[in-house]
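Just one protein chain is left out here, and the rest sit where they should.
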Amino acid sequence: MIRPFVEKMKARLLAANVSSSRREKIKLLLKETRKIWKRYKRNPNGMVGLFIVVFFVVMALFAPLIATFSEPAALKWADVNPAYAPPSLEFLFGTDFYGRDVFSLTVFGSRPSLIVGILASLISMILGTAVGLVAGYLGKMTDEILMRITDFFLVLPWFPLMIVFASLMGPSFTNIIIIIGITSWPWTTRIIRAEVLSVKEKPFIERARGIGAGNTRIIFRHIFPNVFPLVAANTVFLVANSIFSESFLDFFGLSDPSMVSWGTMLEQAYAKGAFSSFAWWYILAPSACIILLVVAFFLIGEALDEVLNPKLRKR
Amino acid sequence: MPQDFRRYILKKTAYLTLTLFLILSFNFFLFRMMPGDVARVLIPRGADEETIARLTEYYGLDRPPLEQYLTYLKQTFTGHFGESITVYPGSSIEDLLVPFLVNTLILVGIGAVLSIVVGMYLGRHSAWKRGKITDRFYSTFFIIFYCMPTFLFALVLLTLIARFSPDWPIKGAYGVDYGSYDFLGKLADRTVHTVLPLFALVVQSIALFSIITRSSLTDVLTQEYMVTAVAKGLKNRDILRHHAMPNAMLPIMAAIAMDIGWIISGAIMIEVVFSYQGLGYLEWIAVVGSDYPLIQVIFMIQAVAVIVGNFAADLMLFSLDPRVKI
Partner (left out) sequence: MDVDRRSTSPIRAKELERLPTIWRVLKSWTRICTSGSLPMRSVRRSIPVLVVIFFLMSEFPLRPVTVIDGEGETSLRYAVIENVDSLNPFVGWNDISYVFWCLVYDSLISLDEDMKPKPNLALSWNIVPDELPVGSVWQYNLTHNAKWHDGEPFTAEDVVFTFDYQIGLNWSHMWAFQPYTLLVDYVEALDEYTVRIHFQDLEGNPAACSIGDTEYLYIVPKHLWIGLSSMDAAFSYTNPWPIGTGPFMCTANTYDEYLAGDHLILLRNPDYHGTLDYGQEVKFDRLILDFYTEPTAIVSDIERGAIDVAAINAPNYANFMDWLNANPTDDIVTYAGLSCTGYSIDIAVCMKENSGVGTNNIRLDPAVRQAMAHATNKQFIRDHIYRGYADIGSTILSPVFPYWYWAPSPSQDYEYDLSKASEILETAGYRDLNGDGIREATEASLSVKNKWTQPGTPLKFGVVVEAELYEDRDTVLYLKDEWKKIGIEINPIVVNLALWASIVDSGNYDLEMTYWSGDPDPNYLLYVQSSYAIGGWSENRYSSEEYDENYTKHVLALDPEERREYVYNCQELAYRDAAYIVTVYPYNCFAWREDHFTGWGNWSAHPGRAINHFWTANDLFFDLVPTGATRTNTLAAGLFILVVAGVVVVAAFLLPRRKRGSEDEETILRR
């Protein structure tokens, strides 16, 4: 079912009024993508991961339709539903301390996690790639300085840094995204830089320089596309890390408490004694979702690593 | 090659000092960017304007930033870290740090060693058996524990122990009667209190080290020269021990170095959940209480610990493979 769609898109792109070299580039790109996808499909773990991620994305997108109760986080349910009711037909995952349906909460809770995961890792990736590209390509002094700065940020203990930032900036959703973004970029930088260093010596770069191409052009036109696959694989790990971090920050109360997310659900469970009264459904639902989603991204990342990195494939 | 080694050490030490200095400065600036008027945090309900002014003077919060910075540097190097302002009002920080530091060192020290040893062992085992059921089993296990939020496992562990054990302590680094025990009693008391947090802490690190060891070892085992080794008729154990592992150690050491920071960070969550009075726990209540002098000091200690750990790991890396680029 995907295939005719892809064919149509390809045809449309190619038919568009683009210059022939561009068209060729697009064709190459599509071919590469298809090859990667074929290789990826053979990796069972990767497919499992992808399936789980797609499942959660669908859940997040269609949350209002999937959830059995609207406005699941409103406290008014306390008047209507029993508190801490075990799972039943009416409440698929039971209810929480205020009689709110845990299933609906879980479904809506997928949104913040995915949003934070994607946005925070985007920030991280952009920052990290930019620094890595510049440091790797320009070399010498710039490289030294940038790498010292990166090392410095690598060395700062990550969770303490996050809670300090969170307490300074105040608890809010956007702050969380920013905080996670700015505490995880150093990892990307190192990897990108190493790759750039190896690409830099390749002959086609020499040639480009020979014909007078400027630095910016070389970086964007030549180096970046070659480095991009690695960036992509790394970004997936970043997403896993971001979701992981977001659940911590939520649980420790450093995020917006009125937001429904898996982490805040766990925080509520903890505060309202779900752990001591063994309301296991209230604990299991968000925990399982967090673990599944992080594992899924981790698996995708590993699979992408294998697919894109020629060295690993021989294993 | 002592000459090379000496140069390496010198260069690394220089970097160490530079980074330390940067950390100190970063620390200082970070905590001056706080919201609102800091002096207000010091003054409980009931003081009038005049008293507030007098206290601002007393705590030195109204002097120009440069002067504050120099005072800060001087104090740090002489070991005077100032006074806590909200968590333990009036108590000097250097007095109060030591017991917390000791508790964390025990937890993190043993935790790091344990997770490295066990993690490497398990990773080696599963790399050797890759493709088999054991490997699959281990890998799934590791991935789940690696991706599980630290506090979750700790909480579940706490709840289960609380429910099913009649008297296992679930809070604190030592018990109430600690002071009255003899040395052996003290040791036993600490052991009983440290076991659970330790377990929760290392589970995730073990998973991580196993994964790294496994993948690094697998990389090495599939190299060409491994086939040569087998062809030479070396015993399997020899191959593993003397050929594969040393080559695999490099990335493992690099990963361990980078992970020391994680262990130190992760300890906070464990300490808070188990009310284990270590540095992370202190940092947590300091953050909740906006006790900036205290946060500053603890943060610096943690950063220094990570740098020193990295430095040690770098030295070991160099001794393993002198070809490593500085």
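Each chain gets a letter, A and B, in the order it is written, and its residues are counted from 1.
The definition used in the following text is that contacts are C-beta pairs under 8 Å (C-beta built on N, C-alpha and C of every residue); 3 or more make two chains touch, one makes a residue touch a chain.
The structure displayed is predicted, hence computed values, not measured ones.
Engineer: Tell me which residue among A:Y40, A:F55, A:F97 or A:F173 touches the hidden chain in the full complex.
Structural biologist: Here the residue in touch with the unshown chain is A:F97.
Engineer: Which candidate, B:W128, B:F209 or B:F299, sits in contact with the chain we can't see?
Structural biologist: Here the residue in touch with the unshown chain is B:W128.
Engineer: Using the touch definition from the top, which of A:P64, A:P225 or A:P257 touches the missing chain?
Structural biologist: A:P257
Engineer: By the contact definition given up top, give the residues of chain A that touch the hidden chain.
Structural biologist: Contacting residues on chain A, toward the hidden partner: 43, 45, 74-76, 78-79, 83, 97-99, 167, 170-171, 253, 256-258, 268, 270-273, 275-277, 302, 306, 314-315.
Engineer: Can you name the residues of chain B that touch the chain not displayed here?
Structural biologist: Residues of chain B in contact with the hidden chain: 35-37, 40-51, 54-55, 58, 83, 86, 88-91, 95-96, 99-100, 125, 128-132, 139, 158-159, 162-163, 166-177, 179-181, 184-185, 187-192, 195, 221-222, 226-227, 230-231, 235-242, 272-273, 275, 277, 285, 287-291.
The rule we apply is simple: only the chains that are shown with their structure count from here on.
Engineer: When the centre of a chain is set as the mean of its C-alpha atoms, what distance in Å lies between chain A and chain B?
Structural biologist: 25
Engineer: In the complex, go through chain B and note every residue touching chain A.
Structural biologist: 15, 18-19, 22-23, 26, 30, 33-35, 143-144, 146-152, 155-156, 158-159, 162-163, 218-219, 222, 258, 261-262, 264-266, 268-269, 272, 280, 283-284, 287-288, 290, 295, 298-299, 302-303, 305-307, 310
Engineer: If you look only at chain A, which of its residues touch chain B in the complex?
Structural biologist: Result: residues 148, 151-152, 154-161, 163-164, 167-168, 170, 240, 244, 247-248, 251-252, 266, 270, 275-276, 278, 283, 287, 290-291, 294-295, 298-299, 311-312, 314-315 of chain A touch chain B.
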